[in-house]
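Shown here: the complex without one of its protein chains, the others still in place.
Chain nomenclature is as follows: A, B and C, assigned in order of appearance, with residue numbering initiated at 1 for each chain independently.
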């Protein structure tokens, strides 16, 4: 692994230590970039077809990675918007297995970028790790993010991911101690999910300063691109963050649009238009990245 | 005081130890008799006039003593029938004082027989004992019965009664110990109120035997005629008791009739008729005494 | 059978025998090691005594005056000091060979205590309770039934505590041979007031020792609420020969200048109620008046005769606290110490808080926290309109 050279974008690399072929997608679409747009969508919200089409649309609107959320009865790391999306999805009997299988259908529709499965640990445990990896391989999944599996509890899964060539996305937070930060960031694969506590309790202006200091520290240690999540909902925020990290993760803001178009997404006749509108929102949100690209 | 000669009626006597003149009425109407009819009526139930007329009527129907009950908020020695009579009377603001004063009115209507004031101790205490005796004298009251003043607590009042020439009616019950029985019965004045527990919980046939044994014992010790109260409501009971005691006290059975004629007693136009009907009941109840008198 | 001129046996002749029998049993068993051992053991192993003495640190700091200690009778089984007495009387009833107990109850606290000891010691239990109170205290009625007691509705008079007491006495009169009348406070004819005091003095005996261990002196002031007065007598009695000032707190309801209060010693006059010569609330003619207090346990028109005596002898001072003052004290103790007191006990607290402010930091106040407030939450919700703050 290379140590990141500070201040220079697009300089990350992931060695392919004999891992499977899926990390190739990270190499192609993620590594070395500093304008990552990583949308989070809820599998099966409001139905499988909508999720598939939305993933493809988001790729067309500049997404670099799709984070595919699996609905869970007790999503304790999530706010109300994502909880409600999970409830909607669970009504369709969406499971971890059905969600992984839908990735293949996304690929068939032309999805090329990496797909990360965002799942609580209990769902993975019940599916069985071996079966999970077999399914992931077969359905061209690129990585996994388990929000309730901190670094210390993840050793076994990390080893399996490495063997299978899947990215195990790690998280760091402003409360993460320096020692753990070094360890977690130094072992990051795919990208490093950096939790700003901004989004948890609403934007606090006085908190901004410490977030930037935190991001600087994270970037110093990270072996992968650093993306910021939790509470990113406006182009202004993307603009403010773009110099300090390599990308943004957008969840609730997007899910809210899905919720407001629920009826249209359910109806095959209106679905395409609704998906375009959601795509428009995504494009507007990430406009600051393109502005930069244009001006470069 | 003379000791009673057993088995012989009309042999009681009360010495007039310099007491007031009221004991004269006991001498004339009570002493020496064994067919005493002592009705209990509630002062002011349903109004003063009715009580006055009822007293006179009962005298006409053979009553030897009128027991005039004073309504009390907490009549813990009384059953529900008398409690309700007290409630009715309290609505007319009947007091111990107004009740004593109504005795004078009874006298004016021709009442000759002794009148006993039946009052809970608290009413007497609040009126004041001196004032009570002054009122009693002025209004020609002959005695007092305080159901919640047992012998031991009555020393002071007993002394005052003796001085004033009023009968202090004592009670004995089947549970009264032999020692107390001797003491209470031996000091009885006016008449001795003998509580059969019959009436408290309804007639129990298996209890009868012990009642008669109890009455025999009471008569042995009593310095005054022995009248039985609590639960006397039928001529058959009077018949059954007449050989074993010197009289009966009739309360609830009479009060029930007052209650059932309440409306008629309130209306001056129908009152007289209602009072006659209550008188008829009293006469029927005490018929066994007159039968004996006729056959003698 | 008197405390000075107060007390006595103003009861129907039919009850006299039972009182004599009770007195004889008391003379025998209160000197019987085995009986006293059983009583102490049941207080300890069934009711959970000794109850603790809790230092109210935050309240003391807040008032910035005398140190406040709470004797925690709320931690007794069934939630109040009532059980001390119920255990004593039930054990006595057993020794006397009685198979049944009868009791009166107002809000249901003594009824629950009576039903509890009846279950524990295998006695039949009948509890007389006014129809209105049955309506208002459905939970306690259910508890009594669950404990196996029969709850008898009383329809006479005002259908509340004093009528339930009359009715219990009437029942007792008729069933005196196999039935023991378990009175809930230091009221009624002799020897009840003395007996109940002797069963409740465990409060003061424990508190005296605990307080001395803690402060190495006696409290400067001792405060307890007074309805019938059993928790107060139980607390004060062992301290009567000490220097400690004793303060009994009556319920002033909506104010002692209104007709709605239960301040017997403050506003009452001498009379007879439930067999005892004592102060009581009555009209001029001597009819007993219906008292009022937000607290069902203080809502009694009489008072234990020993309190009348202690008032006259000036050994105890009696004051009164209004509904509103009691509610404020209840809220304050809840929020400062995490203890929701019974509304009854809150009257004592209100007085103690007033006094603490006027005293210096080296002085101490002992308050009898006679019961827990869980039973009052319904009342509080109604009164405070669902808003606790």
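The rule is short, and it goes like this: a contact is a pair of C-beta atoms (placed from the backbone, for glycine too) under 8 Å apart; a residue touches a chain by one contact, two chains touch by 3 or more.
Remember, predicted model here, so these are calculated numbers, not experimental data.
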Visible partners of the omitted chain are A, C
Residue, one of A:95, A:237, A:252 or A:286, that touches the chain absent here:
A:95
Which of A:171, A:218 or A:232 sits in contact with the chain that's absent?
A:171
Touching the left-out chain: which of A:77, A:160 or A:235?
A:77
Per the touch rule stated above, chain C touches the missing chain via residues 44-46, 48, 51-55, 58, 72, 74-77, 79, 115-120, 122, 138-139, 142-143, 145-148, 331, 334-340, 374, 377-378, 380-381, 386-389
On chain A, what residues meet the omitted chain?
72-77, 79-80, 83, 87, 90, 95-97, 120-127, 147-153, 170-173, 175-177, 180, 184, 195, 197, 200-201
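Just so it is clear, only the chains that are shown with their structure count from here on.
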State, to the nearest whole Å, the distance from the C-alpha centre of chain A to the C-alpha centre of chain B.
100
What whole-number Å value describes the gap between the mean CA coordinates of chain A and chain C?
67
